[in-house]
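Missing here is one protein chain; the remaining ones are kept as they sit in the complex.
Chain nomenclature is as follows: A, B and C, assigned in order of appearance, with residue numbering initiated at 1 for each chain independently.
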Amino acid sequence: MVTAGNALDNEQVSIPAYVSVTTDPISVTDLVRHVSTTHAGAVVTFSGDVRDNDHGRDVLSLEYEAHPTAQTILEKVVSQVAAKFEVEAVAVAHRHGPIAIGDAALVVCVSARHRGPAFDACSALVDEVKAQIPIWKHQVFADGTDEWVNCA
Amino acid sequence: MVTAGNALDNEQVSIPAYVSVTTDPISVTDLVRHVSTTHAGAVVTFSGDVRDNDHGRDVLSLEYEAHPTAQTILEKVVSQVAAKFEVEAVAVAHRHGPIAIGDAALVVCVSARHRGPAFDACSALVDEVKAQIPIWKHQVFADGTDEWVNCA
Amino acid sequence: MAVTVRLFAAARSAAGMREVQLEGATVRDVLDALQVTSPAVARVLPQCSYLLNEVACRDHSASVADGDVLDVLPPFAGGAH
Partner (left out) sequence: MAVTVRLFAAARSAAGMREVQLEGATVRDVLDALQVTSPAVARVLPQCSYLLNEVACRDHSASVADGDVLDVLPPFAGGAH
C-alpha cells in the first residue's frame, strides 16, 4: 500500500495502491483482484501491449530497460495521481526486460464507485506513468535496424 | 461479427465486435482475448460490478431481467457506437438473471492502436449500452424491501 | 382485435401478471383495457415505453391487428445513470 499525502491542502489521502516494476509477465487478472471491492461498482483497466509494428516498420523483438529507481518513482507517481480522483483502489504494473509481441508492457487498473472517476483516473495514470517512469524501450526491426524509442 | 453501416455518409464501417447477452458469469479474460491483435497497442476494459449497497442501503441480492430483444439491440448499439472511433475491435457482454454481489453485470472491452480512442470508445459504449439495452435490475435490500431500479 | 400484452419488470410486478390477452382497435385502446384489468399497473405506465411486435411504438393511435404482441417496458436499469 502506498500512502499519498496531498501537500496542497494538508489533507491526508490514502488510496490503496499495488505498484510493481517487474520482469515477469503481467497478470491483468491479478491486478483486477488487487482493486476489487464489493462496494466498487466500476473497474477500468488499461493494457498497453507490445505491437508488431511502429511507424510502419515491422518489429521483430523488443526489450525494456528500467532504471534502479523505477519502482520508487512509479509508487510516487501512482499515489500522487490516484489522490486526485474519487477512486477506491489502483494497481499499476510495468514490465521490463525482453517482452514478446502482444504481451502487456504496462497495465493500469482502477476501481471506483462510479465509472466517470474510474475512467478519468485510469487515463491520467497511464499518461503520468508513461511520462515519468524511467524506463526505455529498445526495438529491433525486421530490416535489421534497431532504435531506442524517443532518442534521435 | 457485427457489421455497422454508417447511414450518415454511406460509408461502410466494420469493426469486429463480439456481443453477448448471457446468464453465465462474464469472463473478462475471454472478452480481452476477443479484441486482442498484435497490432493493437491499447486495450481498455470496463467492468460494471454489482455493489453491496445502493444509495446507502445494503443490497442482499439482485437479479437482472432481459427483454427478448436485448441481444439484437445490444448488437445494433455496439456496432453504431464502435464505428465512430478509431478502434480495432470491441467486445461487450451483459449478464442477466441472478447475479452475486461483486460479479460483473456489464463488461466492455476495446482494442485500438492508440489509447485515446480506446478510452473514448470504451466510455461511450458503456454509456450507450446502459441507456439503450432493455434490461431491468431488481434489488432486494437487507431491510426486506425491494425495488426495480429507475422505477418509482 | 385480440392483442397479447406482455409485461416486464416493474410493470409485471405491479400488475401481478406476465401476460394478458386484451381487445382494442389501437394501442391506446389496449392500454386503456390494461388499466381496467389491472388498476395497479396504471402507476407504472406513464414511465413506460412500448414495442408493437418488438418494434418501438411511440404513436398510441396506431392500429393493432389480431395476434399482435404489445410489450410494456419500464425504464431500463441503466437509463438514468
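FYI, a contact is a pair of C-beta atoms (placed from the backbone, for glycine too) under 8 Å apart; a residue touches a chain by one contact, two chains touch by 3 or more.
Everything quoted here is computed from the prediction, not taken from an experiment.
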**Request:** Going by the touch rule at the top, give the shown chains the omitted chain contacts.
**Result:** A
**Asked** Out of A:34, A:51 or A:137, which touches the unshown chain?
**Response** A:137
**Complete:** Had the left-out chain been drawn, it would touch subunit A at residues 64-65, 67-69, 106, 129-138, 148-152
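The rule we apply is simple: only the chains that are shown with their structure count from here on.
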**Prompt:** Which chain, with its centre taken as the mean C-alpha position, is closest to the global C-alpha centre?
**Reply:** B
**Item:** Chain pair with the greatest number of C-beta contact pairs
**Value:** A-B
**Complete:** The chain whose C-alpha centroid lies farthest from that of subunit A is chain C
**Fill in**
CA centroids of subunit A and subunit C: separation to the nearest Å works out as 50
**Request:** State, to the nearest whole Å, the distance from the C-alpha centre of subunit A to the C-alpha centre of subunit B.
**Result:** 24
**Item:** subunit B and subunit C: spacing of chain centres that average the CA atoms, whole Å
**Value:** 27
